[in-house]
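One chain of protein is taken out of this complex; the other chains stay put.
Up next is subunit A:
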Amino acid sequence: MPPHESNDLPPNLAELAEDFHAVTQQERLQLLLELSRELPKPPERYAGKLDSMERVDECQSPLFLAVEVGQDAERTVNLFFEAPPEAPTTRGFAGILHEGLDGLPAQEVLDVPDDAPYRFGLSEAVSPLRMRGMVGMLARIKRQVRLRVQSLDLGAGQES
């Protein structure tokens, strides 16, 4: 399978991967920059509460992540990120994952292949080492989703 094959990614993430592959290396960085600018601020309930978020140590700049899983049947996932403006690459990675995964059912997030960060054609421009930041973000998102789903399922079991 070529590295940019994207038919096993959720639709929004697949679309982003295609967008990245449709442009030149330099334009990819501009696309990443746009995503970094569009990364939404976390809601008020996380303001000043970085310790309630998970720090992604794999990123070369501080990035904090919060994962919420809804109690609806699909266990809808919402993602929140906090990263400083002087770390646009890290913010761009978060932007890709936010745009691609926010609002999806938990199972679809869990099904995202672990090598998804390498499907955007960024390894050359951004260096493999930095790519690990996005790999780390995805792994932590999936781990948190798994834990929260388990805990919700457990709670539901106790109620019935």
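The working rule: a contact is a pair of C-beta atoms (placed from the backbone, for glycine too) under 8 Å apart; a residue touches a chain by one contact, two chains touch by 3 or more; residues count from 1.
Everything below uses one rule, namely that contacts and distances are computed from a predicted model.
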| item | value |
| --- | --- |
| Per UniProt, the name of the complex member that is left out, chosen from "2-iminoacetate synthase ThiH", "Phosphotransferase family protein", "Sulfurtransferase" or "Sarcosine oxidase subunit beta" | "Sulfurtransferase" |
| Absent-chain contact - pick from A:Leu16, A:Leu39, A:Ala87 or A:Val112 | A:Ala87 |
| Contact footprint on subunit A, counting only the chain that is left out | 29-30, 32-33, 36, 55, 57-62, 85-90, 92, 124-127, 129-130, 132-133, 136 |
